[in-house]
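My questions will all concern the structure given below.
Shown here: the complex without one of its protein chains, the others still in place.
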Amino acid sequence: MTIDNKFLYLAIILSPLVSSIIVGFFGWLIGKKVSHSLAILGVLISTIGSYIVLYRVQFEGLYFNGILYNWLTVGSQSFSVGLLVDKLSSVMLAVVTSVSLMVHIYTIGYMAEEEGYQRFFSYISLFTFMMLMLVLSNNFVQLFFGWEGVGLVSYLLIGFYIKRESAIFANLKAFLINRIGDFGFLLGIGLILAYTGSLDYGVVFSHMSNFTHAIMPGTSWNLITVICLLLFMGAMGKSAQFPLHVWLPDSMEGPTPISALIHAATMVTAGIFMVARLSPIYNMSHTALAVIIYAGGINCLFLGVLGIVQNDIKRVVAYSTLSQLGYMAVALGCGAYSVAIFHLMTHAFFKGLLFLAAGSVIIAMHHEQDMRKMGGLGKYMPITYITMLIGSLALAGIPPFAGFFSKDMILESAELVHKLGLPGGGFAVFTVYTSVIVTAIYSFRLIFMTFHGEERFRHVDNHHGQDDHGHHAVEPEESPWVVTLPLILMAIPSALVGWFAASDFVSNKILSGSVANAGWFVTNMQEEIVPLKMVLEGFTHIPVYLALAGILIAWLFHKNPKWSDKLIKAIKPLYVILMRNYYMDDLYINLFAPIGRAFGRFLWTLGDMFLIDGLIVNGSAKIVDWYSKILRKLQSGYVNTYATFMILGIIILLTFCTRLIFA
Amino acid sequence: MTLNLLNLLSLTIWVPIIAGIVVLFAGKNDNLARFISILGAIAGFILSLIVYLQFDANFSGVQFEENYPWIQSLNIYYHLGVDGISMPFLLLNNFITVTVIIAGLKVIKSKVALYNSMFLLMTGFMSAVFCALDAMVFYVFFEAMLIPMYLIIGIWGSSNRVYAALKFFLYTLLGSLLMLVVLIYLYYVSSDTFEIFAFYKTPLTMLAQVLIFIAFFFAFAVKVPMWPVHTWLPDAHPEAPTGGSMVLAAITLKIGGYGILRFMLPIVPDAARALSGVMITLSLIAIVYIGFVSIVQKDMKRLVAYSSISHMGFVTLGSFLFVGQYLNTWALQGAIVQMISHGFVSAAMFMCIGVMYDRVHSRNIADYGGVATKMPIFAAFFMLFSMANSGLPGTSGFVGEFMVIMGSVQTKFIYAFFAATILIIGAAYTLWMYKRVVFGEVNNKHVASMSDVNFAEFIVLFLLAFAVIAMGVYPEMFVAKMQTGVKDLVMEVANTKLLIK
Amino acid sequence: MIGMNHFLILSAILFAISIMGIFLNRKNIIVVLMAIELMLLAVNFNFITFSSFLHNIDGQIFVFFTLTVAAAESAIGLAILILLFRNMRGVNVQDMTQLKE
Amino acid sequence: MLQTVFFYVFSVILVISALQVILAKNPIHSVLFLILAFVTSSCLWIMLNVEFLALTLILVYVGAVMVLFLFVVMMLDIDIETMRKGFWKNLPLALCLGLVVLAEMVMVLVTKPVVVYQITQTDNSISNSNQLGWMLYTKYSYPVELASVILLLGLVVAVALTLRPSSKNAKYQNIAKQVAVSKTGRIEMVKMQAEKVEVIVDEKVGKDKEVSV
Partner (left out) sequence: MNISLFAAIPEIFVTGMLVIMLLIDAFIDEKKKAVNTIWAILTLIGGFVLQLYVFIPGKVQLAFNDMFILDAMACGMKLFTYLTGIIVVLYVKRYVDDKQLLKGEFYAIFLFAILGMLVMISANNMLILYVGLELLSLALYGLVAIDRDNVRSTEAAMKFFILGALSSGLLLYGISFIYGATNGHLQLESVYAEIGALMKGHVNNASLVFGVVFVVAGLMFKLGLVPFHMWVPDVYEGSTLAVTTVIGTVTELAAVVFVIRFLVGGLALLGPQWSIMLSVLAFLSLIIGNIVAIAQTNIKRMLGYSAISHMGFIAFGLMTTSVEGLSAVIFYVVTYVLTALAGFGVLLMLSRDKYECEKIDDLKGLNKSHPIYAGILLLVMFSLAGIPPLVGFYAKLKILEALVATGYIRSAIFAVVMSLIGAFFYLRIVKVMYFDEQDSEIIVADNCILGRSALVLNGLALLVLGVVPQQLMVACLRFITG
């Protein structure tokens, strides 16, 4: 049986949308059960479809680039909503839909008690749709549509708890920061359109080479660089690159499934995907790539460090996401786009897994997220523990887990760039290597604090209120199967996917034709990757030991809690800086926002109210009024005065006239 | 070519007007008045829809032409017709009126007949403005609109309504009176005709062009409104009743933009080219400056009013972008799309605020909070419109802005740079307001007693939401009919008509 | 020899005097009325001068009617003045400023 | 020559009396000077062979209109002092303006005199009054009719404004009624009841009175 391809694509895209709409509008009518079944069905169809597509693309050479309908015509140019099914998009499809499916299932358990259950399902289905639009688009407009669409859903979901002040603050922040990125993104699209006359990927790529040495009119900047940087600005927003990263930690205000799906596995990687998708353009600008390296490097190391000082379980994972996104960005900057995508994929699985597991812990802890109040949970919830351990190992890059392969590739790429003396190479090497250890520290700090040691949750804490006394009499227990099943299903690829995919990604076989790795990468990475060999060789390289050292440090600190106190005291100022996120939040919240408001108030009161309205509009009215009051006095009431005025009139006219006569 | 036995345009114009007059005399019977006005509005909409469907997108020039002598002693002809540029506005106008009338059904309890009648008259007048091919017909209806609007703001407005109504009236009258002189002048220089298309062919000296341009600027910039002459809008909107704000924002402002396209650009193209820098600067000031001003507004309607100014900045920006001799097609078409879209979005925003106002009787953002918990359906609609207002792709708000920004990159990158700041600022003021109003804890008893949208409100919001999404997802539907018109306009403006003495 | 201009200038002087009279007597209504009579005299002078020097009788006819009309006018003016007197209990003309501004 | 002398003599009298009209302190003097001015003008008109109008001026104007003026001025009780307030203050300006007007007029008349280039020859054998009469009743019959209407109007208005219909307070003698008087109408017998003395002390009234006092 063969399914018509176009129908298949449509089914993939539209089934989440349809289920989202039905659940969204009629959720109140059809009840929770039908709602979640529908949502899951929608995503399931997508997932199955995606795998079929992936299969056909990879093994049957399927390629589709066509239009669905004509979106807009301007002059002689027309823009259509179209689909591009190639290797890159098929891979992304598979990743997105499978994580999404897992999250859908997981949500049944996680959200069971929550208000707005149907709304939640509607949102995540909608998200899936938007993400698919983003991934499958064959042009910039549609890309932007999906781009902003996922942003919207992210906004909605971060603020899912609409009554919670911190949540609705976080979602606004997330949206606005993203908008700053999109500002650049849109301008980049504008430049592309202005120069190539099209927004279709294919056309743009083919035309772009004409502008290799073009410069921006009125400046001395290289056009392509400017375009690349503007577009990357969008990626910085979406993929939370420094300094537009501040929204991501706050986004943890959303329910945990969302953190897994949107803020770890899929949406935040859209920036990475976009750069990979546009690799032909980026390859033309070394400057842009260098900038990406620097941005990624900063993320990778400096934001990773922040993960160490966090106590909120989700925040630790969130900072780790930032750090990993930094890895991907470095890979992009090194021209190793396929590697970035590889890391994207592995990261999607293990980071999704970590979040889901964290969620499972949170359920068990009755929505307590502070790790200082956990500990020793390993024996109560073994599945969660094991899966999370797998995730952490993968994250830390311990062979043979998936993360090892992708991270190792990135390290190699960085080294390669350094070796070739390309700009940013040194920085890249320094940051990626250092952050290997950082990664291990924070991920295992999390594991130890949560699952090992003292059962701190038994301490009586009063912040739950008086009527809640003794609620901890119930032991923490393993989450229901709808929660653990996704954990297990995610743990499998987290552990294994590297084995199967590593070589294909590095040789770019899996993405060939849609992602063009930089020339130096292609020429220098020609050797065949054999996973087993790689794992074995891994133990001869430094990174693995760095990671193990990190784990060791985490363990030592775990065993000697006083060490950390001492350390904190020793580096107090640094600690404060770290705790305050390098003051980046303050920069936005306490500097930019007030300045913007003050500026607005200034313009309003001075410009609008005082100058335009006060002086000009009401001022002229007042002048007329004033004149009116003066001139009415002419009518004094004395008839003689009236007569005098007439006589004066005559005299004026006469004088006027004599001038005429004698002129 | 087109079936025009019925004088469709005349019908579209006069059916609502006559309905309005009938309603006026329906007098005391409120329900009868409501019934007739709904019928009138829907009839108008159906007629305009027929026109729209019959409209031949590939035909260059005007269609459904009607030309009868009206006032021969002044050479005024009752000359109507639509082309690609006016077509969408005609439809928009009649559509919005339907929503406004429905929105007013339950809310308006005093002077029902007068209220509905004023709106029906407005519709008819505005349709006529969009259809007029004779400058004087245009002018007559252009000004006639002031009367019902003045009454609408003044009678059903809130506390400061008198000031607002007066300001609105005089502000707009100032511009239009100057335009009147110019039209008369053009009448003479183009050998005694008020035909707008005859004006296009009249050569003028640069000085004359600049002066005419300035007069037109006052007429249309006030309506749009552009930056330094905008202050009537933030006063008129908050004071006007919901329906008034909807019509004002959705259509009346568009007449300014339409006037620019119909009069300013083709009649004095050389002046337009020469002064385009100034106009663009003013537009950008409107976008950025007003954007910032919007952020700090405490009154929801005032905020949306300011945001309208900011969005209309895109219209003027798009209209005055040139690439060499030619108007920038992208930007120009974007300007039109932006107008249509803003018509839907701003009407919807005002409707939303009106819905809340009817329940709490306050427009202050500070008096709200946590509306979503009490009115989930409403909150969803409001979210959609807020997103559209901040230009989210997939909603109509995006398309126009996108096109104008794309166009301005082609002219000068820096223009696009400033224009694109609306992405940030627009989202900031809209969503910040949304956050303060809709999200959060319910913290006062007024909000606590709010009930979700009723049927009439639902219908209105649904219609608008449909339009917003339809236009965002498939703008081609709207754009297709205007292609030829835009092309004609670009060609018209590309010609110089400089008369060198 | 006395020419036409002599008479015209004489009438102009009368006219100027009447204007001065109106201007001088800001508060005196009666004198204003008299000044107006002077003005009419100047007018009549003009007509008669022209009529006489042009040998054209029409000017005199005009004067004839002016005189007639002036008589009727005086009657009416007087009637109004009496009314005013009655209503204001003695005519202090300065009180005649109820209508102003 | 004699004409010249007469012209100047009359002119001077005319101008002086005209000035006195506006300058005299007492309005009655003004009126009298005005009459003098009219009489002098009448003399000047006779010099111009306009006998009929000269006479009419004296008859109609001096005889009727000016007497009316005089009557009004005397009837009205005029406070001369307040009337002349601001007189001296206004004088310089008034003089200036008057002189400006005069200068302008004279300048025009002197430098660009009215040119008489065509004179209608009239028959000198007919007297001025005769001529006027002819014209009035032939060519100018229409204005004559109108003048009559104006006079009628003047009459109607003057009467309407000043004539008061007999009000009830006015005491008129009605002869017929007096004559037709009857005996019974003269005396009316009125019966009255004898007064009863009652002493009622109404406390409330008393209190009220106290309060009101």
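First chain written, first letter: the chains are A, B, C and D, and each begins at residue 1.
Please note the rule applied: contacts are C-beta pairs under 8 Å (C-beta built on N, C-alpha and C of every residue); 3 or more make two chains touch, one makes a residue touch a chain.
Nothing here was measured: the structure is a model prediction, and the numbers come from that model.
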Quick one: jot down which shown chains the absent chain touches. A, B, C, D
Decide which residue listed in A:496, A:529, A:593 or A:654 touches the omitted chain of the complex. A:654
From the list B:73, B:191 or B:451, which touches the chain that is not on show? B:73
What does the interface between chain C and the hidden chain look like in terms of residue numbers? 8, 15, 18, 22, 29, 32-33, 36, 39-40, 42-43, 46-47, 49-51, 54, 56, 58-59, 61-62, 65-66, 69, 72-73, 76-77, 79-81, 83-84, 87-88, 96, 98-101
Across the whole complex, list the residues on chain A that are touched by the chain not included here. 624-625, 627-629, 631-632, 634-635, 637, 639, 641-643, 645-646, 648-650, 652-654, 656-657, 660-661
What residues on chain B make contact with the chain left out of this view? 27, 70-74, 111, 114, 136, 139-141, 143-144, 146-147, 150-151, 154-155, 161-162, 165-166, 169-170, 173-174, 177-178, 180-181, 184-185, 187-188
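Going forward, only the chains that are shown with their structure count from here on.
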Please tell me the distance, in whole Å, between the geometric centres of chain C and chain D computed from their C-alpha atoms. 12
Whole-Å gap separating chain A and chain B, where each centre is the average of the chain's CA atoms: 36
In whole angstrom, how far does the Cα centroid of chain B sit from the Cα centroid of chain C? 64
Using the touch definition from the top, which residues of chain A touch two or more other chains? 647, 650
Going by the touch rule set out above, which residues of chain B reach two or more other chains? none
Over in the complex, which chain A residues touch chain C? Could you list them? 632-633, 635-641, 643-644, 647, 650
Help me check something: in the complex, which residues belonging to chain B touch chain A? 167, 171, 228, 230-231, 234, 289, 291-297, 329-330, 333-334, 370, 372-373, 383, 387, 390, 392-394, 398-399, 402-403, 405-406, 408-410, 413, 416-417, 420-421, 423-424, 427-428, 431-432, 435, 438-441, 474-476, 479-480, 483, 486-487
Residue positions on chain A within touch of chain B in the complex are 69-75, 141, 144-145, 147-149, 152, 155-156, 159, 162-163, 165, 168-169, 171-172, 175-176, 179-180, 182-183, 186-187, 189-191, 193-194, 216-218, 596-597, 599-601, 603-604, 607-608, 612-613, 617
